[in-house]
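In this view, the complex is presented without one of its protein chains, the others remaining in place.
So, chain A:
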Amino acid sequence: MSTSNGVNISKGIDWTMVLLYAILVSIGILCIFMVEYRSGTSWVTSFLTGKTNYSKQLLFAGICGLIAIFILLSDSKLYTAFANLLYAFGILLMLLTFVIGKNINGSRSWIPLAGGFNLQPAELCKIFAALALAKFISRQDIDFSKPKSQIIAAVIALSPAALSILQNETGLALVYASFFIVMFREGLPPWILIVGFSFGALVVATLVVEPNLLAIILTAIAGLTIYVMRRMIKRNKNLLVFILLIWAVCVGVQRFAVPYIFNNVFQCYQSQRIYSMVGKDYDCSKNRSAKNERAADKAVKKPDDYNVRQSKIAIGSGGIVGRGFLKGTQTRGKYVPEQHTDFIFTSLGEAFGFIGCFVFLGIYLLMLFRIITIAERQRSTFSRVYAYSVASIMFFHITVNVCMTIGLFPIIGIPLPLISYGGSSLLTFTILIFILIRLDADRQMVLR
């Protein structure tokens, strides 16, 4: 290996991935340019002065390119060797934010660096968690079909999430849920996914359907199940207990848990965002945090669905072929808040319409499928698990981000991979992808 390393670093590198990566980063810079562009001002001069976001993003892209080359030059054994150490380092950094963290937009998740840049350890922790999870699952003494190892894997994946929640970065915390896809691939029993999905459906139903009616429906379902399964129940009384238990849990969730979470755990604006997804209005006077703020004599701002509305208008106004590059009125009018970061997809939707979005999402899908293809051709479990982690993280980001811009998901601050403005995010995904390419280049090796 050491001989081929120096001679030809390009050996075994998956150029399709590199190409897709380059295309997406370019699209991202163009999108930011669209958002920043003002007719009348010379974009060349503003570009050269480097004060605009797109020139900054281009700078980030350059840095990321260097780091990518550095990663390609590195030895893939490095990542297996340092996986646990890096994970520990990441957790440490996250703990550090509680001490020296900088408060940006209400979350203490940033560590200030020199030159006005800030680092968000939670972003980097995605990489470390992916590596650590791969390292853990690929250990020879681990049998992932055992619940114990599954729990340990879940703890590895969810520890940074817990820290993120403490940092008030719910969005980033949710990303770690994507590791369940990886674990599912590695043998997590499917009923966990089914239960998870059912729980989601129950929560949505709680929001949509009137509480008493839902309770009646649930009871009816339970009753019907007991009636259908009465013969089996006769043989096995435990089944009845089990069904009743499920029924009790469901009703409990619906009557108590969900309202409790919305009123006491979430901030008023978060509850409102989720309610507005299903087209309802949340009564903030029930919210504990809102009450606290009111008690502290702070003005409680009633949030509305302005962001989603404007985002949907911008995307919807694109039509089939879009308004054309730099011609989007909503983008130029800055109607969509945070359009260069979380809502970057709207500029694309407005400028290039349905066809543009279709092609763009197609590129993403191609990349995800490519990653899965790469994953499945690995001989080493470490590489495969890591590749699945990359695919899952990216998939989660894309889905949540795009869904929130088109009104299918509550708004949570999650960037669109490789597109959204922001150095941390771009750097994270660059590292994630290029480590994968590096590992893939050495797919003949068995890494542990």
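Miscellaneous remarks
Rule of thumb we're sticking to: contacts are C-beta pairs under 8 Å (C-beta built on N, C-alpha and C of every residue); 3 or more make two chains touch, one makes a residue touch a chain; residues count from 1.
What we mean here is this: contacts and distances are computed from a predicted model.
For the chain of the complex excluded from view, the name given in UniProt is "Penicillin-binding protein 2" [choices: "GerAB/ArcD/ProY family transporter", "Penicillin-binding protein 2", "ATP-grasp domain-containing protein" or "NAD/FAD-dependent oxidoreductase"]. One of A:I111, A:L218 or A:A314 touches the chain omitted from the figure, and that residue is A:A314.
Which of A:Y21, A:F179, A:Y388 or A:F429 touches the hidden chain is settled by the complete complex: it is A:Y388.
Taking the whole complex into account, chain A touches the unshown chain at residues 38-40, 144, 181, 184-187, 310, 312-320, 329-330, 332-335, 349-350, 353-354, 357-358, 361, 365, 368-369, 372, 375-376, 379, 381, 384, 388, 391, 395, 399, 402-403, 406-408.
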